[in-house]
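In this view, the complex is presented without one of its protein chains, the others remaining in place.
Chain nomenclature is as follows: A, B and C, assigned in order of appearance, with residue numbering initiated at 1 for each chain independently.
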Amino acid sequence: DYTVAFFAIMGSFIVLYIAIPLIVIFLKQASDWGMLVKTLHDELVIKALKNSLLTATATALISLLFGVPLGYVLARKDFKGKSLVQAIVDVPIVIPHSVVGIMLLVTFSSAILDSYAGIIAAMLFVSAPFAINAARDGFLAVDEELEHVARTLGASRLRAFFSIALPMAFPAIASGAIMTWARAISEVGAILIVAYYPKTAQVLVMEYFNNYGLRASRPISVILIGMSLTIFVVLR
Amino acid sequence: DYTVAFFAIMGSFIVLYIAIPLIVIFLKQASDWGMLVKTLHDELVIKALKNSLLTATATALISLLFGVPLGYVLARKDFKGKSLVQAIVDVPIVIPHSVVGIMLLVTFSSAILDSYAGIIAAMLFVSAPFAINAARDGFLAVDEELEHVARTLGASRLRAFFSIALPMAFPAIASGAIMTWARAISEVGAILIVAYYPKTAQVLVMEYFNNYGLRASRPISVILIGMSLTIFVVLR
Amino acid sequence: MLEVKSISKDWKEFKLREITFGVKAGEYFIILGPSGAGKTVLLEIITGILEPDSGKVILDGKDVTGWPPERRSLAYIPQNYALFPHMSVYDNIAFGLKLRRLPKEEIKRKVRDIAEVLGIDHLLHRKPKTLSGGESQRVAIARALVIEPKLLLLDEPFANLDVQTRARLIGEMKRWRKELGFTALHVTHSFEEAVSLGDRVGVMLSGRLVQVGSIREVFSRPANEEVARFLGFENIIEGFAKGRKLRTNGLEIELPVEVHGKVRVGLRPEDIILSLEPIRTSARNEFKATVEAVEELGPLVRVRLRARGLELSAFITRSSMLEIGIGKGKEVYVSFKASALHVF
Partner (left out) sequence: MLEVKSISKDWKEFKLREITFGVKAGEYFIILGPSGAGKTVLLEIITGILEPDSGKVILDGKDVTGWPPERRSLAYIPQNYALFPHMSVYDNIAFGLKLRRLPKEEIKRKVRDIAEVLGIDHLLHRKPKTLSGGESQRVAIARALVIEPKLLLLDEPFANLDVQTRARLIGEMKRWRKELGFTALHVTHSFEEAVSLGDRVGVMLSGRLVQVGSIREVFSRPANEEVARFLGFENIIEGFAKGRKLRTNGLEIELPVEVHGKVRVGLRPEDIILSLEPIRTSARNEFKATVEAVEELGPLVRVRLRARGLELSAFITRSSMLEIGIGKGKEVYVSFKASALHVF
C-alpha cells in the first residue's frame, strides 16, 4: 500500500527528529565518562539537583492539595461559571514561560523573588493544570453510583469520598502527580525570571553552557534526561 | 453540603492563583499606558514579535507536514513497535527545556546555533507532539468504514484520505495546529541555549527584565498574553 | 412504614408527577413500569440521593424529605449492583457495619451469617470483578441486608442476569425474605418478577403511578387504556355499543357483556387468530383483513392488519408466518372470541 508507506516515511522523519538527539547525547556522553564522574562530584551540581527535586516535589504536593478537591468538584458538580473555571485552569499551557515569570513578579514582587517560594510559584503556575485535569478525569471515571450506595449504607459525603472516590481515582491522580512533577522540573523560562537563585539544575545547565560551553553542561543534561525518562517509564 | 463547599473553597485557591496574576498584570499596565504605547513603537520589540510569529508559524506548519501523516498511520495501522513510536512522541513533554537545547546543540551543533533554524528546531522538538497527537485523535474519530466505502466506490487510498479522512479530521487537526503554535511561542529555555539571536519576543521579555527591570518588560508581556489568550479563545 | 406523598420531580428527561403510595412493614411492593417511566428517579428520591421538587417522603412517621441518605436507614441496590471494586467481598459486606463502629468480632459474625444465608461464604476473599452476575447480585443483597435496614430498595435487580440465574435468584429471594423478614420496594419492568415476588404492585407509566393493587387485580381490571396497553392489550377499539354489539369502522363486533353508548374495548394481539379460510363458529368475531406490515420479535411475529377502517395487531409464530405465507398485501381472515375482549 504505497500511500501508507509514504505516510509512514514522512512520519518517521519527525519520530527520528525526536529520538536522535536523545540517543546522540547519551552516546557522546558515554565517550566522555570522566566528565560525567567529575560532574557527579561537583557540589554545585549536587546542590542544584537537590533544589530541583525538592521544589518539583513540593510543587506536585501543593498541586495535589488544591487540585484534587478542585478536580472532584469539577467532576461531580454542575455550577454557574464551571466552563470559565475550566478555561482558567487551561490558560497556563499557552502563556510564554518568560511572561509567566513577569506576571508572577508583577503580582507577588519581592515575596517570591530569588527564593524557594519563587521557584515553586513559577512551577506551580505552569504545572498545576496537569494535576487538576488528571484528578477531574480520575473522578469522572468513578461511577457516582458507588458513592451513592456508600451513603445509603451510612457514610457521610466526606467518608464516601475518602473510602470510595479517592482510592478508586488514586491511579489517575498518581499519574497526574507524576506529570505535574515532570512539568515542574522541566520549567526554565519562568524560573530564570522569578528565582535565578537558589539555583536549580535546569538553570545550572544553562549557566554552565553560558560560562563553560557545551561539554560542561552535557553531563547535567544527561542526568536530568535520565531522571525524566525514568519518570516517563514509570508513568506508562 | 459542607464537604463539597470545603472542596470548592480549597479548589478556588488554585483557580485564583492562576487568574489573579493575569488580571493584575493587565490592571497595572492599564495605569501605565504610556509605556505600552512606547513599547509598541520600539523597533526591537516589533522585530522580536515578528520573529516569534514567524518561527512559531513555521514550526506549526512543519509539525503538520510530518505530524499529520504520522497521526494517520498511528490511527489506522497496527505495527510492531507502535507503542515505542507513541512513547517517543510523548517524550519531549517531560524533558527540561534547557536540556532540550543542549541535546539539540550536541546533535546538530553549528547548523542550528543562533539562527532561525535553531529557533524552529527548539520549538519543533517541544511542540510537535501536540500536532501528532491531535491528528491521531482526529483520524481515530473518523469511522474507517467511510474510507472503505469510498474505496469500493472507486477511490484510491490516497484519494479516500484527501476526500474523506482529512476533511473530517480537519477541525481536530486545526485545533492541534493552534496548540502547537501556542506551545512553540511559549518556549524560552531551549531557545535561550540554541538561538539567543535572532531575538524572539519571549527572549526579549527576559532581556528587558534583566537590563531595564520589570516596568520595561511588562508591556511586551501584556502583548504576548493578549496574543496567547486570543489563540486560546479561538481554540475553545 | 414508607409513605410517599405527591412527589414531583423533573430530572433529565424524566418527569415524575404527584406520586403517592405506601409500603407496609413486612410487605414486598413492586413498582412495575417500562424503562423510561422514571422508576430509578423515584428510588433515588426515596434514598435521598435526589431531592424532590415537591412532595414528601415519610419513613416510620418521620418526614425525612430533607435528610441526607446516610441518616435514612435504608439500603439501596442499584441496577449495576455498584459493588466497591477496590474492596474484597468481605469488605464490601462489612462496609456498613464498620461505619456503625461495631466491634470487630460482631462484624465478622454478622458478615459470615448473612453470607451463609445467601450462599456466598466461599467468595468472601474474592474481588468483585472476579464474580459472575448472579454472585455479584448476591453480594449486593448481602451488603444491603447486613445492616438490617428498615427498607430494602431494589432497582431491576435481576435484569442483567441470564435466565437460569435469574429464575434461581427469584426463587431464593422468596426464601431469604421468609428467613430474614425484610420490607422491600422493588422496581422492575418484568411481569415475571411482579408475579413471583410482589405482595402488591404499582404500575408506573411515564412518570405517574397509575394503578396500585394485587397483580391479579391490576391485570384483570386495568384502570385505564394506558395500563391496558402496557399489560398487552395492543388493540384498543372504540365504538358505539348497543347491548352485546359494538359498531365501529363499519364492522360489528360481539361483546362479552351488555353495554350501551360509547365504549372502548381492549384485545390482546395473541388472542387474534389468522387463517386463509374462514373458520366461523358461533363464539367468534371474524373479518376479512389485509396485512399491512410484518414485524419480527424473535420467535414471534407481529402482523399489522386492516379490516375496513379498523387497524389490528396480531401475534403469530414465525413458523405459522412461513406456513400461511403471510406478507405485506396478503388477504387473511381475522377471528377472536368475544370473551377475549376487555371492556373498560
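The working rule: a contact is a pair of C-beta atoms (placed from the backbone, for glycine too) under 8 Å apart; a residue touches a chain by one contact, two chains touch by 3 or more.
Owing to the predicted nature of the structure, the values given are computational and were not obtained by experimental measurement.
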| item | value |
| --- | --- |
| Touching partners, among the displayed chains, of the absent chain | B, C |
| Options C:Leu180, C:Ala223, C:Leu300 or C:Val343, residue touching the unrepresented chain | C:Leu300 |
| From B:Ala131, B:Ile164 or B:Val203, residue that would touch the chain that is not displayed | B:Ile164 |
| Interface residues of chain B (partner: the chain not displayed) | 143, 145-146, 148-157, 159, 163-164, 167-168 |
| Residue numbers in chain C that touch the chain omitted from display | 163-164, 166-167, 170-171, 190-192, 195-196, 215, 219, 232, 268-271, 292-302, 315, 317-322, 327-328 |
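Definition applied: only the chains that are shown with their structure count from here on.
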| item | value |
| --- | --- |
| Chain B-chain C separation of Cα centroids, rounded to whole Å | 56 |
| Computed distance of Cα centres, chain B from chain A, in Å | 17 |
| For chain A, residues contacting two or more additional chains | 156-157 |
| Sequence positions of chain C contacting 2 or more other chains | none |
